[in-house]
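In what follows, a structure is listed as structure tokens, so that the remarks can point back to it.
Missing here: one protein chain of the complex. Every other protein chain is in place.
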Amino acid sequence: MENIFELIAFVLLSGLVLGSALLVVTLKDLVHSVLWLIVTFIGVAGIFLMLNADFVAAVQVLVYAGAVCIMIVFGIMLVQRQDIRNSNPLNGRYKIAFPVVGGLFVCIGLLMARSQWIVSTKAVPEKTVQALSPILLHDFTIPFEVAAVLLTVALTGALLLVKEVKANGDRS
Amino acid sequence: MELNFSLLMPELALFGVGLLTFVLGLLVPSQSRKGLGSIALMGLILVLGVTVANWSNQGVMLNGMYIVDRYAMFFKILCLTSAILVVFGSYKYVDQQVKNHFEYYSTIMFTTLGMMVMISAGDFITLYMGLELMTISFVILAAFRSTEAKSLEAGMKYLLLAGMSTAVLLYGLSLVYGTTGTILIGEVASKVAAGVDSPLLIVGLVMLVAGLGFKISAVPFHMWSPDVYEGAPTPVTSFLAVASKAASFAVFVRLFIGSFGVIQEHWVGLIAVLAALSMVIGNLVAIPQTNIKRMLAYSSVAQAGYIMVGLVAVSEAGIKGVMFYAFLYVFATIGAFTVVAAVSNQTGSDEIADYAGLIQRAPLAASVMLVSLLSMAGIPPLAGFVGKFYLFQTVVQDHLWLVFLGLIMSMISVYYYLRVILVIFRDEPKDASPIRLGGATAITLVITMVATILLGIYPGPLSEMANMAAQSFLIR
Amino acid sequence: MGTGLNPSYFIGLSAALFLIGAFGVISKKNAIAVLISIELMLSAVNINLVAMNKFFTPDAFFGQVFAIFIITVAAAEVGLGLAIVIAIHRKRHSVNLDDFDLMKW
Amino acid sequence: MVEFALGHAWLVPLLPALAFVLIVFLTRPWPKLSSSIAIAAMASSFVLAASIAYGVFTNPHFIEEPLVYSLRWFGMEGFTVNVGVKLDPTSAMMLFMVSLVATLIQIYSTGYMKGDPQYSVFFSYLSLFAASMLGLVIASNLLQMFIMWELVGLCSYLLIGFYTFKISAREAAKKAFMTTRIGDFGMLLGLLFLQIIFGTLDLVELAQRVPNYEQYGLSLGLLTFIAILVFIGPIGKSGQFPLHVWLPDAMEGPTPVSALIHAATMVVAGVYLVGRTMFLFTEVPGAMEVVAFIGAFTALFAATIAITQREIKRILAYSTVSQLGYMMLALGVGSLSASMFHLWTHAFFKALMFLAAGSVLHALHDKADVWKMGGLIKKMPITGWTFVIGGLAIAGIPPFAGFWSKDEILAVTMEYAQHGHGLGYVLFAMAAFTAFLTAFYMWRMIFLAFFGAEKPENHPHESPLSMTFPLMVLAVFATVGGLIGTPWANAWGQWIHFGHPHAAAPAYGLMALSVVLALAGIGLAYTLYCKDTEKQRAQQLAEKYPTLYKISYNKYYIDELYQWFNQKVVDGGAKVLYWFDIHVVDKFINDMSELTGLTGKGFRYFQTGKLQTYALVFFLGLLVITVVLAFGDPTSAGIMGGVK
Partner (left out) sequence: MNIPVLTLTLLSPILAAFVIMFIPKEEDKLCKWVAAAGTGTALLLSLYVYFGYDQSVGGLQWVDFGGPVPWIRDLGVSWYMAVDGLSLPMLLLTNLIGFTAVFASWNITLRAKELMIYLLVLIAGVMGTFIAQDLFIFLLFYEVVVIPIYIMVIIWGSSKRVTKEYAGMKLTIYLLIGSAFLLVGVIAIFVQALQITGVPNMSFEALSRVAFPEQFQIYMFALLLIGFGSLLSMWPFHSWSPDGYAGAPTAVSMIHAGVLKKIGGYGLIRFAVFVLPLGAKFWAPYIAVLGVIGVAYAAMGALAQKDLKYVVGYSSVSHMGYVLLGVATLGVVGVNGAVANMFAHGVMAALFFSMIGFIYEKTHTRWIPDLGGISHYAPRLSVGFMMAAMASLGLPGLVSFIPEFTIFVESFKVYGILAVLAIAGIIITALYVLRAGANTLFGPAREEYKDIKDIRGPELVPLVVLGGVLVIGGILPSLLFDMVNSGVAPILAHINEALQLGGR
């Protein structure tokens, strides 16, 4: 029974994700595509939930649908002074790009169809967060620390670049 | 299971000094930041010392997530050496060309940290984090002269393309993870050996090749490199050309020979073809270049092709060849780029035509350029020749055609190197004013030149080192 | 057997999303749009990872952890990207990637 | 002294060589000193040669077993060369003759070359020339002989081209060298054959091995071929028929050189070589016939040219060619002694005539055309009369030297014919007719130059003693030199012969015939060129048979033929090949590099600078690789099947 529900849920969610994603890459208006991007991310979060990865889903919603998109919107506001209507056109390459990605999709699809899966029978423990935290903080200490460094570097780097430009702007 | 800090010493030390320079950069007022470079240099040398001291201190920690073997050590030493040379050789350039460079040195150190992490990463996550740290820092470094349109453009290109390629790499990793059910490189090896062999694994492999091929700038994933090399500040370019390439090769070898060695028949052909393409296209396109940085960029594409030859021979000898070549490539490339930096620092130009009469303006720089270029071309008795010998010797029996192509191409490459030499040696300088290198740069140049010649005439010790490293790699 | 859905569904989905993103990367003029497309690709990867995690290593959370790391890094990357976009826009008064070809050939 | 000389025969060539070195490196600035050194060296080697000759001709066993001593020159497994000395009557005679003539000519040159800026150089060349000729004479080994042979060629090149400022001299020298070089090529092949088949080039060993050539797996035909190859060398050197062209042009050199080259040394080298290798030729009658015929033909051919030439030295040159033909003929019919005898006599009278001609030119300031001379004998008696003696000798009037030798040749030819060689009679006829022609053109020249009316514009004067003294000496030899070979007491034949000594009863008929022929020739010349002072008849004859006259005067257009061949064929071919080299071989290389460069340029423009193009290429590459690996690559079949 629940298989059916899951299937329906999956179809709806994936339809949502893919549809919005398509809109993201096709719409002419940048702000609109950002909005649709949020929708996509939420859909993805839904998928995560289906795959009972609630913590990841949460992070997805918070970081992506929240922070990232806000950042992007700010960014857009900073750079898009002129008409927002036609801020996000396609360039000439999509004529070639489409067959290429289509071809890749076909390839992957074919190969996937030919591969059979040995699905493990175990179920995912319910309390993912409790399970995740020790792993993150113990097994993956090194990546964790690295992530910290990375964030610092990225942050200061971003600051540097922007600040530099401001100084530059003042000069000019 | 537990963290073994003695194994982590180099990384920790680097992290420490990186942080130190970073903080100092923030605190010290901008007019008195001259000393920062020297501090960074001291720090790096210290880290190098630590690393060398830990040469025989091997081990695996966190059940295989972090591998510290001589192989990793070798590449770490390589990266640190190049970092030192870059920092030391570019004092003057940084002072004059890079505005508020307080973050410059710390970023270079963090880049190096990222490399070291990815070199000895034992699982995909660590690998990815190290790679990403390296990439992000390089984006910043490339865009560092943010008053220069070119520099910004280089940063932009590197950021977007690197992000894309990383996504592809990740997709590949995810597929490998899916098909083998593990993210530990060691376990992947055993799973594959056990016969896990699904069509999607091939797609995963292809995507890994693409992602890493981007980093080592192998054709057809190389196209970013000329632009970024040209736009980025010259020391960054040399660092990018040497260290990130070497680190990526380390990962490449670890993944493909370490994990997928058993199913080599699926990818060896692919790598061979890519290597051939890189040699051909890199060398041919370098011929018409007029900007020396672009020329060197294309030649570095070709160099990547040569190094991949060592990958084609899935063997200890091949790994050894890769390591040896990567190491001597450090000196040749950094030598050349340091000269470029010094010259552009004075003349403000990277055009080959502006190197006219360099032999009279700066004999040392000219001779270093000569030696470096010829070493890249593989002319005896310079290091490049020995390196090529080691590399090609490993595939001569199975892929003779590759050896042919490689050697012919390296001889053709002499053509465009000689065009530079022609300008440097024959022409009379437009203005005869001598080019002031500055002590640090001069010393760096001498070091690189001596190393290049010495490795060519007496490669014994280094090759012994590479041997040990390669053996340690295959023990597991 | 937790679900009737087998991994293929999710892999298919992620593949589609991934390639849509790729399409965007290749064929959008606006730099920010390209950044967005890269994010699409990354979340496709995440779907993959999480699905794999569920189906193959439910007890070890490799996939999920991986996904978390990716998300983190992606955020940082976007930040940096936007910074560069802003900087270059200040310099060149354009965000159209096709305008940025000072260096070619 | 004699013992010493015999033991140190190698000194004979060495002394002049030393003189050469001395002059070149030390005494070049001081002409007198140089010339005296050269003459001293030459004279002393003449003394040595004389004593050698004495030693040889006083104990007969030299005839059968020559005195040979040699030392290893160089060698390796399977090919060793010894150089040494081979003394037998023939070489002794040659040594004597060559050194004598050379000495005289050097003395003569002191007068003739006086005041020439290159005076010392000239003497150094002369010494070197003499040295190499003497070396050739005593050589005990064909390779050694060949080397000296080439050195002689070099010296003749230098001497003919001595007046370097004259284009004509330069060309003549080149021509001489090239023509003889062609001959040497054939000879070299012959020598190689001998070396490879018989494993040695030593004359003595060859003489033992060649006769039983079957043991060396050699057919008569091949041996004949080898012999003819060897003979090509002499053809070039001794100016025999196809390769005679260089000899007349060699007149461009100073006259003493002409004398040296034409009379004594270079040209007879060929004859001498054939004489040395008689053991080879006697094995192969076919080759002998070739030699004989070429000799006879050359004799006649040159004579017919000589009758219409105008320049005094040119006439002499052609007469030389013709006389050499005689010698070859003699060899061809198998008589070494006759040929050597003629060589001996010819050396004296020809040297005499050349030197005399030289002194004439000296007097007339290099005006060479005999038609512009006349009555010189009054102003320069010694020159004139010695010249006349030479004329008598060459025409074959007894008892002058030429008569005996020429008569001997006619005799052996006739004998040859009688021994059943049909060809012999033809040869004899040719030789006889040549004798007549010789007398005619020689005396034509003499009458024109020395008798008849004097030309007012000439102011001749007798030459200094240094020049006339050699003339007189030579005149003596030209007169009495032949008496050692008279049919009644043929001492010559006893000593110098190959196989059994040739002893036939004196054939009075033949003698009579040759005398008659000679007188006829002289008479004709007298009637045409002396009796009628205006030379009407001669003109009329020339106009009567214009073609004949032209052909003869233009030497049968052979020079033109070679000219044409050289310019059109050789140079043309060279140009064609060079074009090929530049436009095919080289162009291929250049095009390859061009192509490489273009390919580079082509690929370069993929690099549009547009970031997304790169992304596109990236994914394109990804697609291609995936397709190939997953669907194209045979190794991935297992993959396609899923789990192995």
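We call the chains A, B, C and D, going by the order they appear; numbering starts again at 1 in every chain.
Keep in mind that, in the parts below, a residue touches a chain if its C-beta (ideal position, glycine included) is under 8 Å from a C-beta of that chain, and two chains touch if they have at least 3 such contacts.
Predicted, not measured: the structure shown is a model, and the values here were computed from it.
Peer 1: Identify the visible chains that the left-out chain touches across the whole complex.
Peer 2: B, D
Peer 1: Using the touch definition up top, pick the residue from D:M178, D:L218, D:I551 or D:V624 that touches the left-out chain.
Peer 2: Selected residue, touching the omitted chain: D:M178.
Peer 1: Touching the absent chain in the whole complex: find that residue among D:D532, D:D571 or D:D591.
Peer 2: Residue touching the chain left out of view: D:D571.
Peer 1: Touching the left-out chain: which of B:L3, B:V23, B:I408 or B:V450?
Peer 2: Looking across B:L3, B:V23, B:I408 or B:V450, the contact with the absent chain belongs to B:I408.
Peer 1: Sort through D:E77, D:D366 or D:E543 and give me the one touching the missing partner chain.
Peer 2: Going through D:E77, D:D366 or D:E543 one by one, D:E77 is the residue touching the chain not shown.
Peer 1: If the missing chain were put back, which residues of subunit D would it touch?
Peer 2: Against the left-out chain, subunit D lists 72-79, 143, 146-148, 150-151, 154, 157, 161, 164-167, 170-171, 173-174, 177-178, 181-182, 185, 188-189, 192-193, 195-196, 570-571, 573-575, 577-578, 581, 585-586, 589, 593.
Peer 1: Over the whole complex, note the residues of subunit B touching the chain we left out.
Peer 2: That gives, for subunit B, the contact residues 359, 370, 374, 379-381, 385-386, 389, 392-393, 396-397, 400, 403-404, 407-408, 410-412, 414-415, 418, 421-422, 425-426, 456-460, 463-464, 467.
To be clear about the criterion, only the chains that are shown with their structure count from here on.
Peer 1: At what distance in angstrom does the C-alpha mean of subunit D lie from that of subunit B?
Peer 2: Taking the average C-alpha coordinate of subunit B and of subunit D, the gap between them is 76 Å.
Peer 1: Could you work out how far the Cα centre of subunit C sits from that of subunit D, in whole Å?
Peer 2: Their C-alpha centroids are separated by 96 Å.
Peer 1: Among the residues of subunit D, which ones contact at least 2 other chains?
Peer 2: Those would be 604, 607, 609, 611-613, 615-616, 619-620, 622, 626, 630, 639-640, 642-643.
Peer 1: Residues of subunit B that touch two or more other chains: which are they?
Peer 2: Within subunit B, residues 125, 128-129, 132, 136, 139-140, 143, 146, 152, 155-157, 160, 164, 168, 181, 198-200, 202-203, 226-227 contact more than one other chain.
Peer 1: Would you tell me which residues of subunit D are touching subunit C in their complex?
Peer 2: 604-605, 607-612, 615-616, 619
Peer 1: Okay, in this complex, where on subunit C does subunit B touch?
Peer 2: It comes out as residues 7, 11, 14, 18, 21-22, 25, 31, 34-35, 38, 41-42, 44-45, 48-49, 51-52, 55-57, 62-63, 65-66, 69-70, 73, 76-77, 80-81, 84-85, 87-88, 91-92, 97, 100, 102-105.
Peer 1: Taking the touch rule as given, give the residues of subunit A at its contact with subunit B in the complex, in rising order.
Peer 2: Touch residues, subunit A against subunit B: 107-108, 111-112, 114-115, 120, 139-143, 145-147, 149-150, 152-154, 156-157, 160-161, 164-165, 168.
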